[in-house]
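One chain of protein is taken out of this complex; the other chains stay put.
By written order: A, B and C. Residues from 1 in each chain.
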């Protein structure tokens, strides 16, 4: 079995340089191709990484037998087409989030990859941050007890996208994190929002995901906020977590706080007691998430492991996005998530 | 015409003492009655305000000809009954928020008060804070330009209510503020939430109010948050406001930030530019809101003025609450607000 | 032996009402006298505490055999005179901080009290806060290791005093805390500052206390700061503490941070490594400090215990204050603290 990989990165725009930088740092990736139709982008890539190979022609990538895997770092509406061709040509794929524009596309790609025994990894970068890993760890250890809610706010001024609304731009981050953190299956989605600049792309939106067992998840995404906020509250039976991704020193705080309901015989006998104890900020691993993910991608391919962020994870997020689009059109009417 | 007032306060529980304290400070209120069925509460009132008159019998209040106005500071489900009797007996009323449990009740009370030429004031206390007054002033001066959104978060641990969910407990504050700040008419509401303690009262909930002209308002209310947050973002065309009610020194910050869309010919030609200038924290009036409101109540009665927080304002909030309850039952299905 | 106490409070100005309020709440104090030359102050006291006895004549307090203890809550320049008379008349004393205006006065009072077998308690209120108690506990448990420094900032706008500078106004708080927290003996003091309003009272000042073993303590006190800061950093060998007294929820944070010096062979071989781990905010006891102190005062008298904040503790603070005044006159020239 091969022991090193050659990877092609398709798309060298906003995010592509980060992918190339981190793939370059992986020892087992011995050769990198960059493909972009923009020659200036390629020149820029060459300047920073003299050893890489360049092409403006995607078919060169497809037909090159030495290329083992293709990273697709292009606008979402092109993912399906590029990913399909890469798989058909026997390449493993690493796809920018969101995975695809539709559930049908995602399902087709998954089926194709399985048939050809190829890996799909969707770039849910946040799953590889120290903060998300720590939260998952706290939940796995039972520290939080049963989960009550997940409430995320991801707002700031810009960056306006031209082809997708604020939900498709920002919510995939949070939905992929929620999908990783909460083991339960989401049942339905309600989404609402509004555009304010003449096009039909919502720039302020709110999303609620319902679960079977009364867990509720909520997402506040906004391109028009005067302040940058990246905060998630996670309420559990035993402890609660505040994750402030903008806090350099204390991204995660675990609150020993809770509510205990003593007596449920009739509404006026509901006795509630509050618990308030220590607060604790665990030290978070600071390695760059994309670096960890790049190593993991290589490991999954070389050792035939199933990624946590595989096509199915990508599909679960796309399912929620598709449902949110439908609900959005109906001002919050809930949309069931098919099982 | 009479120049001073005698006021009765019905209900001396959690909020009643604040009402009595502030009514006591109003020069033109020369006599105060307190009515509560709990004799301990009355003893406590007497201890703090030796001059007040006490009774456990509401009918004594109703039949006393010297009492001009009645403040109803009891659980919401009792408001209608008590308010109706007070009005029928010729008393002006000051009613705790939310005004009533239903739109029908509110409409009946308004009609009754108008027929008897009596004042209704609903205790939308926040309208009398320096912060809300300042925001209204900024909007009136055109400083913010057209409004885009109003996004409020009011969360902390407790205080669990026994008879209403978190929306009926916390949202009336925010809806009354929104009603005062935004001149447009709300068109529809989508609400969702979940209970977590065996009863059917939601302790985490989210509410969206839609307006005709793409203004969108959102409310995040939660009894289960480990941290206390009382923050509202208001996005305008020209400037944006962050109101943090927990900040002792800088409750309001005005951000000279915005987005300018230059070109709308096709989605890929949308040119967006960002503006980021000074930040300004205007000095906020610090007089206790309830004190200002108490003076205003007296002034409205003695000088026959229409309160900004009259029965109609109370009704508008109850309408939104009633719609939110219906939407909540349907996981966010939007409910039109009848005009 | 008697089982209950009668206490007189002399001085009902800014702080006196807090003393009366907390003494009133102590079960074993069965009777309270208040003495003030200002009749309005007395009327105000009576209104709030109908059961107390009033007098404008201090001699009445001195000669009343039923009074066991006298709390002296007057300007510092009067402490010695009033305290001396109280002790001479067989009363235990509770004296506002700083204990006296001079070392000589403090020493005389201590000697007198010891001779007459009476208790002196100096109102170093902060020693009874949950925060200071917790810090002391952390140090006692060895959690911080050897102490390196204590650095406190206590600044805000006002409250200007008429008879003392900012050091005599604010530093006694911090010096009494430092005295309680750090077991070592201070060796010398350097103080500097400046007045800005035509009188000779410094409104901005800085104070350094040197210890034998390289512990250094620093105090920044300022009546002219636009922002209120009440923060103390405590650096230890093993852990470090940030105490922010204005933080409602996390007054104390313990940082698992430190420096390790590996190699000391010559300056260029000094290898330093940094450690950075979890941050932890222990739950702080929230009982009002003055309430705890009032109970403790009664307990010390009735059970003949030596208070931690006795005359000697008061004297140690006055010694540092007196030295700081001398250093201040010489722009920071260090003044030895006699042993």
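FYI, contacts are C-beta pairs under 8 Å (C-beta built on N, C-alpha and C of every residue); 3 or more make two chains touch, one makes a residue touch a chain.
Because the structure is a prediction, the values reported are computed rather than measured.
> Can you work out which residue in C:74, C:125, C:176 or C:208 touches the chain that's missing from view?
Result: among the candidates, C:208 touches the missing chain.
> Quick one: which of C:28, C:44, C:224 or C:337 touches the chain that's been left out?
If we include the chain that is not displayed, C:224 is the one touching it.
> Looking at C:112, C:233 or C:302, which makes contact with the chain not pictured?
Missing-chain contact among the listed residues: C:233.
> For subunit C, enumerate the residues touching the unshown chain of the complex.
148-149, 151, 153, 155, 157-158, 160, 162-163, 188, 190, 192-199, 201, 203-204, 206, 208, 210, 214-216, 218, 220, 222-227, 233, 235, 240-242, 253, 255, 257, 259, 261, 264, 267-268, 270, 272, 274, 276, 327, 330-334
> Mind pulling the subunit B residues that touch the left-out chain?
249-250, 256, 276-283
Operating definition for what follows: only the chains that are shown with their structure count from here on.
> Would you mind pulling out the distance in Å between where the CA atoms of subunit A average out and where those of subunit B do?
Going by mean C-alpha positions, subunit A sits 39 Å from subunit B.
> In whole angstrom, what separates the CA-based centres of subunit B and subunit C?
So the centroids are 44 Å from each other.
> Could you tell me the distance, in whole angstrom, between the mean C-alpha positions of subunit A and subunit C?
Averaging C-alpha atoms per chain gives centres 54 Å apart.
> Find every residue in subunit B that makes contact with two or more other chains and list them.
227
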